[in-house]
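Okay, structure first, notes after.
Excluded from the complex is one protein chain; the other protein chains are retained at their positions.
Going by the order they are written in, the chains are A and B; count residues from 1 in each one.
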Amino acid sequence: MLQDILVTGLVNGGVYALLAIGFSLIFGVARIVNIAHTAFYMLAAYCFYALLVKANLGFVLSAVIAVGAVTLVSVVCYRLVIEPVREHEAAVLIATIALALIFQELMLLTFGGHYLGIPSTLEGMVRILGVSIPYQRLLILVVAAAALTLVWFVLYRTRLGLAIRATANDLEVANLMGMNVNRVAMATVAISVALAAVAGVVVAPVFVVDPFMWLAPLVTMLAIVVLGGLGSLKGSLIGALIIGYVEAITVFALPAGAYLKGAVALLIMVAVLLARPEGLFGVAFEEER
Amino acid sequence: MLRSIVVALAGTLLAAGAHAQTIKIAILGPMAFVQGENHWAGAEMARDQINKAGGIDVGGRKMMIELVRGDTNEMQSVSDATNTVERVVTRDKADFLIGGFRSEAVLAMQEVAMDYKKIFLGAGAAHSKLGINVEQNYDRYKYWFRVTPPKDVDLVRTTFAVLATVADQIRKQLGKPSPKVAILAEKAVWVEGIVAASQKNLPAMKMEVVGLWQPSAVATDVTAELAAIDRAGADIVFTLLSGPVGIVVGRQMGERNMKAIAFGINVEAQKDEFWQAAAGKANYVSTLDTYAEVQMTPKTLEFVRAFKERFGKAPTYNAGTHDAIQLLKTAIEQAGTTDADKLVPVLEKLSFVGAAGVIEFDKRHDPVWGLGKSTGIAVQWQDGKKVPFWPPQVPGMQSFKMPAR
Partner (left out) sequence: MYLLRRGWAELKNEVFVLPSRTLVLAWVVALLALPAVYGDAYVLRILTMTCVFAIFAASWDLLAGYTGQVNFGHALFFGAGAYASALLSLRLGLSPWATIWAGAAVATLVGVFVGYLCLRLRGSYLSLATLAFPLIALGLLFAFPGFSGGELGISGLRRLALTPTANYYIAAVSMLAIVFALRKLADSRFGIVLHAIRDDEVAARASGINTPRYKLAVFAVSAAAAGFAGALLAHYIRIAGPSSLEVALSFQVVIWGIFGGGATIYGPVAAVFLLYPLTEWLGSFRAVGELRLLAFAVIVLLVLLFMPRGLAPWVRDRIETQCPRCKQRNGAWKRLCRLCGAPLQAEVARAQRLVGHQ
């Protein structure tokens, strides 16, 4: 059972990390709580389904087009909907909620309310440490690691990454230093949603696809991001692993209580917040006057 | 002057008469989802059939059926569902109500329908509370009748009957006197009774219960449960699943090439979309179901074939609205009136041959269970097709397959 927990926790943690890091990025740079983050993840899954199953385009092509299309949609949405109301935090909040609802309803109308299955990219299973793991899950882990490495590279080794980090640190000074803050924000949105889209494309074959699939990961992702500390990428990664393991432990140790895994994860988050109100690695933001 | 008055009078009489020529039946369901679609599809078939044959004979006068579409949105909001019922009764002037799916919503909808004393035929919610209300407060709730599915307690009886058949096959093929059963039930109120009954009765049926696993009804991953079930060496996975977890179970069992056979209640596996949703992996998954191309009653084959031809897919149990309307027609013609109070005693004594089975109502206005009455059937997914295999004596049934070992 221990091996089961080790492996399952790692795989689930990897998936959550993909989602959480993207969300953390947007919050850190643009101070936007993007409720629609997992809705983009859902959009990517549907796009992938449509391209793969309906248009028969093959895995790689469908994946690339799906990620690209969803990233494009996100940038357009940002320009049209979020940017005009940037100053009003409250308005941004419900704008993202409304966006998520719109995506949900559009998917409901286009594809119907029933569940869809996406064929796995890789078939078959492999035994590691005595645990049978489908290749698809290993693929998820590999893709998650690759995506995160890519993000790290962009953030710490490129000029764009420097601009993003600077803007996250202090928006006004970055603006004064001559960085186009709006463009940096847009780039961040693109990177962040691209991460979510990659998650959607890789993870969707393992789960079922339906118009409401964005709600459950949203809650878990929020729990992770809060737990790790809003705006801290390291915190999101570690938070994702923690929550992944907590869920694995709940399911394996308490078979009759498996349905509680969500509630347990949230309880952990609340417990951590009581001890450290900014999350594990969070930065307490100066109240912007 | 006189002539214009006569013409006007004739006109109003005709208009009033024309209006009174139709019986309005409201179909209530979540129309954006499969359940509502089936509600409406079954009703449309019944309406077209009856209207083409001339309509319903109400005490000598022929009246056509007019359907009112009531999208309850019950999946997302219980209060919306109650609003819809109120609207179809007061605004659209519906005479009868048929449908419903989500039990929490149907309980609330029942209240509104009983307030207005309208006959409400249930075609989706299985919870016994709906029938218990009739027994405990007959005068208020007598207008409620459940046409489909059989109440949850009766579903159990069918399940056990089929389970016995499956266990027998395992005993013969594998030579195991006492097959091991793993209970995989979603965490929900409706499974509680069945789980308790299984844990008590299965040993007496010469089956060994090796464990109980309860994922959430919307769980997206059951690897943990399946890994543990594998380790426990189960031969049968007894599923009690109504949510999307049914798809996940089917798919992941196939991906793991599990030797155990999945049988039980798996509502998602009743739908045609199940095979695609499980990415073609859910071979050998079996479940209780309602319709197949078998001769449960003389009407079954004809109904299922006509449904498939018209709508391109097989009916789910929600298409029982078709039987409900036909049943209503019989009752109205027998009673000679559409008055609800007079129809109730007629419905109570009715024995109606529907497409799903023979419908008779008990004290709680639930369909009576029994071979020859309403039992439902059991189907198994074999290579992308839903194959019916129980009750074995009904013409059209095929055999149950097991995965190669």
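Throughout what follows, contacts are C-beta pairs under 8 Å (C-beta built on N, C-alpha and C of every residue); 3 or more make two chains touch, one makes a residue touch a chain.
Keep in mind the model is a prediction, meaning the values are calculated, not measured.
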{"item": "Touching partners, among the displayed chains, of the absent chain", "value": "A, B"}
{"item": "Options A:16, A:207, A:259 or A:281, residue touching the unrepresented chain", "value": "A:259"}
{"item": "Per the touch definition above, residue among A:53, A:93 or A:125 touching the missing chain", "value": "A:93"}
{"item": "Selected residue (touches chain absent from view) among B:103, B:148, B:223 or B:297", "value": "B:103"}
{"item": "Candidates B:71, B:230 or B:333 - the one touching the absent chain", "value": "B:71"}
{"item": "For chain A, residues in touch with the removed chain", "value": "27, 33, 35, 81, 84-85, 87-88, 90-91, 93-95, 97-99, 101-102, 104-106, 108-109, 215, 219, 222-223, 225-226, 230, 257, 259-260, 262-264, 266-267, 269-270, 273-274, 277-279, 282, 284-285, 287, 289"}
{"item": "Positions on chain B contacted by the hidden chain, ascending", "value": "31-32, 69, 71, 73, 76-80, 82-84, 86-87, 90-91, 103-104, 107-108, 111, 127, 129, 133, 187-190, 192, 217"}
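Going forward, only the chains that are shown with their structure count from here on.
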{"item": "In the complex, chain A residues that touch chain B", "value": "1, 4, 8, 12, 53, 108-109, 112-120, 125, 131-132, 134, 205-208, 210, 213, 216, 248, 251-252, 255-259, 261-262"}
{"item": "Residues of chain B that touch chain A when the two form their complex", "value": "30, 32-34, 75, 186-187, 211-221, 223-225, 227-228, 244, 247-248, 251, 255-257, 268, 271, 273, 276-280"}
